[in-house]
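Of the protein chains in this complex, one is absent; all others appear in place.
Labels run A and B following the written order; every chain starts at residue 1.
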Amino acid sequence: MVPTSYYLILSGVIFAIGAVGVLVRRNALIIFMCVEMMLNSVNLTLVALSRQWGNLDGQVFVFMVMAVAAAEVAVGLALLIANTRHQESINIDEIHLLKW
Amino acid sequence: MLDYAWLVLAFPAAGALLNTFLGGSLGRRAVGWLASGAVALAFLASLGLFAQLMGLPGHERSVTVHLWDWIRVGTFQVPAALLVDPLSVTMALVVTGVGTLIHVYSVGYMAEEPRYQRYFVYLNFFVLAMLVLVLSDNFLGMYVGWEGVGLASYLLIGFWFDRRDASYGYYADAGKKAFLVNRVGDFGMALAIMILWTGLGSVTFLEVFAGVEKLAAGTLTLASLLLLLAATGKSAQIPLYVWLPDAMAGPTPVSALIHAATMVTAGIYMIARTYPLWEAAPAASAVAAWVGGLTALLAATMALVQVDLKKILAYSTISQLGYMMLGVGVGAYAFAIFHLITHAFFKALLFLAAGNVMHGLHGELDIRRMGNLRARMPQTARLFTVGALALAGFPLTSGFFSKDSILFAAFERSPALYGLGLFTALLTAFYSFRAVFLAFWGRERDPDLFARAHESPAIMRGPLWILAGLALAGGGLNLPRVLPLLEHWLEPAVGALEIHAGLGLEMTLMAVGGLVALAGIYLAHARYVQEAAWAQGLAQGLAPLRPLLERGWYVEDLYRAAVVEPLWALARFSAQVVDRGIIDGTVNLVGQLHLLASDGLRRLQNGLIPTYALSLFVGVVVAVLYFVFG
Partner (left out) sequence: MSLSVLFFVLVAGVSLAAAVGVVVSRQPVHSALFLLTNFAMLAVLYVTLAAQFLAAVQVIVYAGGIVVLILFVIMLIGGDTNDFVAPQRSWTRVTALGLGILLLAGLLYSFAQRLQPLPPNPEDLVQGGVPQAVGTALFTRFILPFEVVAFLLLVALIGALILGRPPTSDDPEAALLQQDSTGR
């Protein structure tokens, strides 16, 4: 059996990579993708631990997370497109209309 | 009646209050007469006290009238009370009597003054403070009056605070100078009171005098010297006389009342009042006598070269106060008070006459521009001459008797001081008649001014005739040996002077004094009227001394360099370096630090998403690290 800690380590690394990606990239869509990656890494953790403790709670939680992630992607992308109506760029350095 | 002694204070107080609040609607004349009436009523009340005291046998003539418990803090008990005894009643009579005459004169003199209401309020306030000073039965009450007259003096000297001229500088500065110089003296008085209370546990005069023997000689001398310092401030002696010539910037009646007749005599009164202290501290008395003698001489020399009529009289006042100080210094308290009274008469007369001259010449006081004024203002000329005669000590005038009594007392104790006093008398006669001859005799030096000169109205002459009569006849108060009324009257309050010299010596000295006065007058006549060659030659010979005298023996320059300039430098330093630099700098620094901090913090909220993401992430990392490793 693959020890649970291996999965956890992998999850942590993907999480860190995703976090750095959020901070480093300017394109809003790529930032989105990195966020999704971070969510996925957490899902991996939950599933691994679900096997560790021997019950389905973790997996059910992952199901919820996936549902929420889907909803969030839909709304977020709609937001992005709405923003594009009056500002063509999706560079997050330039999306700051809510500032005073 | 004695129980109503407080009425003496109540009348001027009421006058001041009424004029303050109702004066605006009363009208010029009413304000003046109200103020004069208040002081006149105070004079009547003083007469009443005098009559009451006369009714008592000699050794009982010291009554304490308790008004209320003023201070009661643990062992520090000070009552608000009046001490009615011959000395205080005499002073009260002089203050209110001469004061009434001067108030009446002021009604005429200040007839054109727009701020007359303020003037009469201040004048009444002054009388009130002076009466508190002379009637109080304890040091603290006297100190209150002391400060009060100092305040009134400042207010009245700087009455025309918006004026300046070549002779006095900024009038407001003259007031400040008077106040600040007096402060030095007041400091001495406060210390003396503290020393006496610490040593004797009381500040009431009678209790302090009873316990004088309990104090160590050194302590007593120190306290007395500090009181002397206060007296030199108020009575314009060396070293604190420098404010009095500048005080002539005030209205002439003010000069007459405050800086001739009454306030400046407060120091002399104070020493006479506390005579047991001085009797028990002979060292301090000796210092006082020498201070008086030297001041008399110094001031007389400076009066010789003055060209401002009022300044001549101012230096003359300093000089005569020196005589009084000499008197109390040698223990002749009654004689000093005698001279105080006669000086009040003739000096007030002289000042008011100078006021008439000023009024008639539309403000001119430079004697170099006068001459032959007796042709245009004959009454004023006669009045001024009477005053000058008394000042010079012309035989049988009041000034003659009072000055000679002091010189006689000085002769017994210190021939050197007698010599000083005699020489000063010569100078006094000379400079007083220099003023008379240059202003009223001879040819008119400024024809335009002469043409416009006129005599003063009756209201400004009437009080002067009264004063002239007193100046001539005042000697009758105390004819030595023959009719020593004043000496006997004041004995319960100031003790008696031991006189060992015989009648013959006394008569001789009196004759010498009279001769000296006549010599001085003759010298002035020779120099200024006859313009005799020998007199001119003498003046030429003494000419090198002139710059020294005109600069006042450089005393004021010394003070400026040694005291005023360093203080100014300190003030500038404090204002610029300490206040603006350090204190303001520190406060501003706090503000700057805040600005700096907030400037840094505001960068956290710049509306840019990446910044927020970064701060979020930092928080997450910190939390994770804390939970993992902490």
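Remarks
Just so we're on the same page, a contact is a pair of C-beta atoms (placed from the backbone, for glycine too) under 8 Å apart; a residue touches a chain by one contact, two chains touch by 3 or more.
This structure is a prediction, so every number in the text was calculated from the model and none was measured.
Chain A meets the missing chain through residues 1-21, 23-30, 32-34, 36-37, 40, 43-44, 47-48, 50-52, 54-57, 59-60, 62-64, 66-75, 77-82, 84-88, 90-91, 93-94, 96-97. Where chain B meets the missing chain, the touching residues are 610, 614, 617-618, 620-621, 624-625, 628-629.
Basically, only the chains that are shown with their structure count from here on.
Put simply, the C-alpha centre of chain A and that of chain B have 95 angstrom between them. In the complex of the two chains, the chain A residues touching chain B come out as 19, 22-23, 26, 92-93, 95-96, 98-100. The residues of chain B lying in touch with chain A in their complex are 606-610, 613-614, 617, 620.
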